[in-house]
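Take this structure, written in C-alpha cells, and hold onto it; I'll ask about it next.
As you look at this complex, bear in mind that one protein chain is not there, while each of the others sits in place.
Chain lettering (A and B) follows the sequence in which the chains are written, and residue indices restart at 1 in each chain.
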Amino acid sequence: MIINSPVGRFPFELTSVKRRGRLLVLNGEMGNWPTSVEIGAKDVPAVLMRLRPVIAPVMGAAALAILVAVRARSRR
Amino acid sequence: MKRHDPGVLVIGTGLTGLSAASELAQFGPVTVVERLPAPGGQAGFESPEVRRLFAECAAEGVRFVLGSTALRWSAGQLLVVGPRLTTWLEGSWLVFAGGSRPATPAEIGLLGRRVAGVYSATVAHHLLEAGVTIGRRPVVSGYGDWVDVILPQLRHLSAQITLVGGGSCASAAPLDVRHWPGYRPVQVHGFDRVNRVTVTDGQSTHEIACDAVVLAGDLRPLRNVDGAIRDGAARTSFIQPTRIGMDARAVIDFARTEAARVHSEMEATR
Partner (left out) sequence: MGCANGRRSSPNGPGRGGRPVSGDFDVVIIGAGVLGCAVALRLAQADLRVCVLEAADDIAEGASKANAGITSSYYAPFGTLEAELVAESNAGWESLCTRLDVPYIRIGALTVALDDQELSGLDELEAEVRRAGTKVERLSGEQAREQEPLLSEACIGALYYPDEGIVDPMRLTWAYAEVAVQNGAQFFFGAPVIGFDSDAESALNQARTPRGGVRGRYFINAAGIGSGAVSELAGGDEIKMWPRKGQYWILDREFGQTLSRIVLPVPGAESRGIELAPTTNGSVLLGPDAEEGGDFDDTETVAANLEEILTKTQRLIPTASLDWAIKSYAGNRPAASEPVRLRMDSRVSNFAHVGNRSTGVTTSPAFAERVAGLLREQGLDTARRSGALDERPPCRKLLLDQHPEQPEADPRYSQVVCVCEQVTAAEIAGALTGAVPARSIDGVRKRTRATGGRCQGSVCMAGVILMCAAHGDVAPAQVLMGSDGGTVGLETP
C-alpha cells in the first residue's frame, strides 16, 4: 500500500488488523515509522463512498470484506 | 592493533546519499541517516535507481537509520531524533547529502511583506499533489528541475501560468505559458494574498498581476544540521548537486566522484 500525503509518498505495510471496541485498527509500518489507521463505524460510509469507483479493481476482496463487516457489526 | 573506526555517517538517502554511501562502503563502516521513514529523497522510494542503490548498500553492509532527523554534529557525535530512535551516533566523518532547495526570497532579493500565496516550489509541489489549488494566475519564477515539475501540475489546474526567468531559448516555455525570459521578481504586493509581483530585467520594470508566486529557481544546498552548516566545517563534507538539469545518471556519477574525493580527504587527515 502507499500513503500519499502532503508531506510525501511512503510505503505502508500492513502487519495486523484488530478490533478495539467499535474501532477497526490497521497496524502497520509507514516505512520505518509505526503507524496505525483507526476506522470507526461513522467513518465507514464516507470511506466506502469515496472508494467506490476503485474498490473493486484496486483493493483486495479481503479488505472490502473487513470494511463491510465493520459496518454490519456497528449496526447490531 | 586496529583503532576503533566508528565509520562514516551519511545524511540523506536520495540518489546522492545512496551513491555516496555505496562508494564509501568499500573502505569501512557506513551509517546512513534519513529523516523520512522511507529512503529516496527527491527521487522517491519507488524510483528504480533508488531501489537498486538501496539494495546495493544493504548488500555492502551499510547500516540505515530511517525516520530519525539529524540535528547536531559535534566532536564526532551526531544527534538523531526520531520516533523509533533518538540517540547520539558516533562517526569519524560526516557526509551531508541532504539535497537542495529553491532559493528563499531573502536569497534572491525578493522584497515585500510576508503575504499569503508565495510558495517555495517544494511546498507548492506537495500542496498541488494533495489537490490544493494554489493559484489560478500563478507566476512561477526560475527555470530547470523544479519548474519542470511544477508546470505540469499547474497546467492540470487549468491555471494561467506566467513564467519569469530563464533565457529565451532555455528548454523553452510551452506555448500555453506566458514567458518573461531574463526577468526576475523583485517585490511581491498584496494584503491578504499576493496580487502582483514586480519584475525586472535590470533595465525595465513591470508589474504582473497574479494570485500566487512559486519560487522554483536558483537551487541552494539545504543546510540544517548544526555543526555542519558552513563549507569547511570540521570533519564534514557536503555532496549536494545544485546544477540545474542533472538527470539521475549525472547525479549518481557526481556523487560517486565526490565520495571518492571525500575518502581521499579523510585518509589525508588521519
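Annotations
Convention: contacts are C-beta pairs under 8 Å (C-beta built on N, C-alpha and C of every residue); 3 or more make two chains touch, one makes a residue touch a chain.
Just so it is clear, the model here is predicted, and its values are computed rather than measured.
Among the displayed chains, contact with the absent chain in the complete complex occurs for A, B.
Screening B:R35, B:H179, B:R235 or B:H263 for touch with the missing chain picks out B:R35.
Contact residues of chain B toward the unshown chain are 35, 69, 71-72, 79, 81-83, 86-88, 101-102, 104-107, 109, 111-117, 119-120, 122-123, 126-127, 130, 132-136, 187, 190-193, 211, 222-224, 226, 229-230. Across the interface with the omitted chain, chain A contributes residues 5-7.
The criterion applied here is as follows: only the chains that are shown with their structure count from here on.
Remark: chain B residues 36-39, 44-46, 66-67, 83-84, 126-127, 129-130, 132 touch chain A in the complex. Note for the complex: chain A touches chain B at residues 4-11, 29-34.
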